[in-house]
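Here the structure comes first, spelled out in structure tokens, and everything after it is commentary.
Missing here is one protein chain; the remaining ones are kept as they sit in the complex.
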Amino acid sequence: MTDFANTKPFEWPVRVYYEDTDAQGVVYYANYFRFMERARTEWLRALGVNQEQMLHEERRMFVVTKTELEFVVAARFNDELIVTARLSGLSRATFDIEQKIYRGSLDGTLCCRGGIRAALLNADTLRPLRVPASLFEENQS
Amino acid sequence: MTDFANTKPFEWPVRVYYEDTDAQGVVYYANYFRFMERARTEWLRALGVNQEQMLHEERRMFVVTKTELEFVVAARFNDELIVTARLSGLSRATFDIEQKIYRGSLDGTLCCRGGIRAALLNADTLRPLRVPASLFEENQS
Amino acid sequence: MTDFANTKPFEWPVRVYYEDTDAQGVVYYANYFRFMERARTEWLRALGVNQEQMLHEERRMFVVTKTELEFVVAARFNDELIVTARLSGLSRATFDIEQKIYRGSLDGTLCCRGGIRAALLNADTLRPLRVPASLFEENQS
Partner (left out) sequence: MTDFANTKPFEWPVRVYYEDTDAQGVVYYANYFRFMERARTEWLRALGVNQEQMLHEERRMFVVTKTELEFVVAARFNDELIVTARLSGLSRATFDIEQKIYRGSLDGTLCCRGGIRAALLNADTLRPLRVPASLFEENQS
């Protein structure tokens, strides 16, 4: 039985630029979701998943079906953030990814915590496909 | 006792442009949060709340403290969406807004459902302020 | 001979939301290009051009091949802008659209002036197609 809680999360650094901030002086709330997706994309890349090839050759794509996020401390222009991604659930049709955003390092200020549920779809029919159990295994070729 | 469930939601139309879509051919998931904030901003405007004046003269600002969103059916380029906002909870320090996004009209396809929790902050100290009970009353001057 | 200079420009209103601003307190420079495209898209719609149908049924799409923009006075959160679009040049392969952004009305403060050059492409081969001379005529069916 998989103990997701003990999995070491994937980490991805994100620099905050002016484009990410708003007139309140902090990162605009929707933009954390962009940061979270960068971390997920890079994690998939590290796992050997080529989303570009998936979409155009295999006509399969991941879609986010739900998300939730708690905003703890606002990030600011020039902050170097660490965005984590960790598998927290896996069923035949969906998988859950827990994500956190820290300032500076995993020991730094927690800015956000939340996650997404995703599904794998046939890109033509938009019907759900079975999520391969091997997707999140480290040693896939 | 307030029965939030019976309140008629505020509605705001949003057109989907290329800027909102991604290479999967649908609205990029983070952008629904932009649409949701447009509806909230226009609702506040309709209620007589001037956020610009609040921020610069009164040094008070609303911040989203958590959000959740379920993606039901993807919206596409050129879609005319209706974004709703309805008060679903109110405490001394926070208020909850339930939001839905439909294609075309409230009778159309439901694209997303979710909501946000928000707080009112002192813009200098970032300390929470009491949310005025009168904020969401229709007849404020 | 066409005298483009005398053409009345198309006008489209754009409200500035937090999503459009940055930590400098003004509209982030790249976002004016989003506003400009909204005006062009609505202008095409008013002219009877359905870009969605063009892309998916006719496999033709407009692409911007160059743009220039001068930033005169910064727009701010809550500003109601008027974005104009006016044909300023037309050749077999490209057309030019002059665009200006004003605060409030055409008599208001000029925020930006510039424009784009666009081409019509075959969406599969990405080869340029001849721009139909009738495209910008008001009375097309």
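Letters A, B and C name the chains as they come in the text, with residue numbers starting at 1 for each one.
The definition used in the following text is that contacts are C-beta pairs under 8 Å (C-beta built on N, C-alpha and C of every residue); 3 or more make two chains touch, one makes a residue touch a chain.
This is a predicted model, so every value here is computed, not measured.
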{"item": "Selected from C:49, C:69 or C:90 as touching the chain missing from the view", "value": "C:69"}
{"item": "Contacts of subunit B with the absent chain, listed as residue ranges", "value": "18-19, 21-26, 28, 30, 76-77"}
{"item": "Contacts of subunit A with the absent chain, listed as residue ranges", "value": "15, 17-19, 34, 37-38, 41-42, 50-52, 55, 76-78"}
{"item": "Touching residues (missing chain, whole complex) on subunit C", "value": "23-24, 29-31, 33-34, 37, 55, 61, 63-71, 74, 123, 126"}
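Please note the rule applied: only the chains that are shown with their structure count from here on.
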{"item": "Interface numbering overlap (same over half, different under half) for subunit A and subunit B", "value": "same"}
{"item": "Inter-centroid spacing, subunit C versus subunit B (mean Cα positions, whole Å)", "value": "28"}
{"item": "Whole-Å gap between the CA centroids of subunit A and subunit C", "value": "34"}
{"item": "Distance from the mean Cα position of subunit B to that of subunit A, given in whole angstrom", "value": "24"}
{"item": "Residues of subunit A engaged with two or more neighbouring chains", "value": "23-24, 30"}
